[in-house]
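Below is one structure, written out as structure tokens; comments come after it.
Take a look at chain A:
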Amino acid sequence: GCGGSQQGGTPTAAPTAAPTAEPTKSAELKKVRLQLKWLPQSQFMGYYVAKDKGYFEAEGLDVEILPGGSDIIPEQNVYNGAADIGVTWVSSLITYQTQGYELVNVAQIFQKSGLLLTAKKSSGIASPADLKGKKVANWFGGNEYEVLALLEKYTLDKDKDLELVQQDYTMDQLIGDTVHAASAMTYNEFGLVLESGIKEEDLVVIDMNDEDVAMLEDCLFVNADWAAQNKDVLVGFLRASIKGWAEACKDPEAAGELVYNVDKSVSKDHQVYMAKEVAKLVTPDGFDASKIGQIDMAAVKQTADFLKLYNKDLTSTPVVDETTFNPAYWNEATK
Partner candidate 1 sequence: MTEKVKNVLLPLCFGILIIAIWQLGFIHAALGFKPFQLPVPSQIVITLRDNFAKTMFDTVITVSAALTGLILGCAIGFLIAVIATMFPKWGYSVLSIIAAVNAIPIVALSPIMNRWFTDGFSQKVGVVTVVCLAAMSINAYRGLNDLRPFAKDLLESYAASGRVIFLKLRLPNCLPSVFTALKINVAAAVMAAMISEYFSASTSGIGFGIKDNLRKGIMAKGWSYIVVAAVVGIILYLIVMMIERRVIKWHASQR
Partner candidate 2 sequence: MSMLSELEGDYAGSVISMQQKKETEIKIENLSMVYQDKNGGKPVTALKNVNLDIRQGEFISLLGPSGCGKTTLLRLIADLLQPTEGRISVSGQTPREVRLQKKYGIVFQNPVLYDWRTVRRNVCMPMEIMGMEKADRTAQVTKMLELVGLLNFGKHYPYELSGGMQQRVGIARALAIDPEILLMDEPFSALDEFTREKLHIDLLDIWTKTEKTVVFVTHNISEAVFLSDRVVVLSPHPGRVSAVIDIDIPRPRNMESKQTQKFYDYITKIRNSFEGV
């Protein structure tokens, strides 16, 4: 087994001592580095809100939010100590776990998949079955499993029945008609396509959740060793983050503006758009806002199963238990 190291265990012996609620002096703040999976944007608004509102500080933490980038791999950076806590997709995390990385998911921020396949109606694609013989783009590098699952569901051979190509950072390939269908996150790329002037009614959207091939995305994970040694810190971090997320989801407009003010990577409108969409993934309709970050083991199992099916590089069967997905810290934080 991999990731099955003992010391990360003791999930039942979750931290008991509740951290002191009163703000500690800044001198005593514990430094924590959070590695984002991508650029600073509303996708991560919960942490920005928590930081801005002083929730981290209240937990005695000085959180540094490290932006992601094209050559940044959160799993690697957390594992080798360049960061303490990371944000990544569950599908990607599991791949790392099966390699032997002792990384633990400690909170599942996104409850739904934000991935879409989108195409222009003019391309003749009306349903996933129409993808046959078409050029379909995805970013790969761990973002492709849902698409592969979708193809499998429609018994399309990814090598023979269609051309799967790599998608660059932009949506130009779709806009410029060099691919028929492209991947898009509800909260980002899809918005960009709309902003580029293409009308929503001219687009077909294939939602992974609707197709029942969804995999879990943004989660918080840590190194098992680090977690064992910094329980209080981790729990404090989770508590503050959840608070931040809750607030952000309640008022995404404000959260989007806040993120925009922190780092103007994207226009304010887009940041707000993203915040609204992200809120739908963190607190989907009917989801209890107090359960933000809860790890839905059934969904994790589904993600792991799909991975097992569609990721030929997986060297061993994914282990889904408390050594890899440990709800204890979340439980403690939300107690």
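The candidate set was assembled so that all candidates are chains of the complex that A comes from, given by their letters.
In the analysis below, a residue touches a chain if its C-beta (ideal position, glycine included) is under 8 Å from a C-beta of that chain, and two chains touch if they have at least 3 such contacts; residues count from 1.
In this text, all values refer to a predicted model and were calculated from it rather than measured experimentally.
Asks: Which one of these touches chain A in the complex: 1 or 2?
Replies: Every other option belongs but stays apart; chain A touches 1.
Asks: Along chain A, where are the residues that touch candidate 1 in the complex?
Replies: 70, 73, 75-76, 79-80, 92, 95-96, 99-101, 137, 140-142, 164-170, 172-173, 176, 178-179, 313
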